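Just passing along the structure, written as structure tokens.
Note that one protein chain is taken out, while the other chains of the complex remain in position.
Moving on to chain A:
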Amino acid sequence: MSAIALDEELILLNLDGKDKLEVISKMANNLQKLGYVKESYKDAIIAREKVFATGLPTSPYGVAIPHTDIEHVNKPAICVACLSQPVDFVIMGEKNEEVPVRIIFMLAMKEQHAQLGMLQKLMKILQEKGALEKIIKAHDSVDIKDFIRKRLEL
């Protein structure tokens, strides 16, 4: 199993965007620029988000975990964005109900049915008020990277 990349280039602080499409596009462009995903990834992840929404009504901030099929990925990575202003994502499993999202974990996964341990640890971060607050309040992408890497045991 290949290791999942998460370094400071994959952390986007104060990301600006008027809506989810804009922030998803910026994050996907970043992953592509760094070589983790193929050109097809951006359109695929946007299309996927429309059909299978990934907003989660967590507290104190909503989060979203956009991801798409493995064939659009070169090397597994996680791109994390802290948004300067919340943008609305549809809640996972709902048709129209939305949640304002401040933190996005964009997953570029290369293997199906894999990475269970990492995903479980990621879900634990999302369920923890203190952890989300720590990520939002951090001013340095290295701090966020170190914190998340430690929590995910990467």
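In this section, a contact is a pair of C-beta atoms (placed from the backbone, for glycine too) under 8 Å apart; a residue touches a chain by one contact, two chains touch by 3 or more; residues count from 1.
Here is the rule we go by: contacts and distances are computed from a predicted model.
Not shown: a single chain whose UniProt protein name, out of "DNA-directed DNA polymerase", "Solute:Na+ symporter, SSS family", "Ferredoxin" or "PTS system IIB component (Gat family)", is "PTS system IIB component (Gat family)". Per the touch definition above, the residue from A:27, A:109 or A:152 contacting the chain not shown is A:109. Residue-wise, the contact with the chain that is not shown comes from A:91, picked out of A:6, A:91, A:104 or A:144. Contact between chain A and the unshown chain involves residues 48, 51-52, 56-58, 65, 67-70, 91-95, 107, 109, 112-116, 119-120, 123, 126-127.
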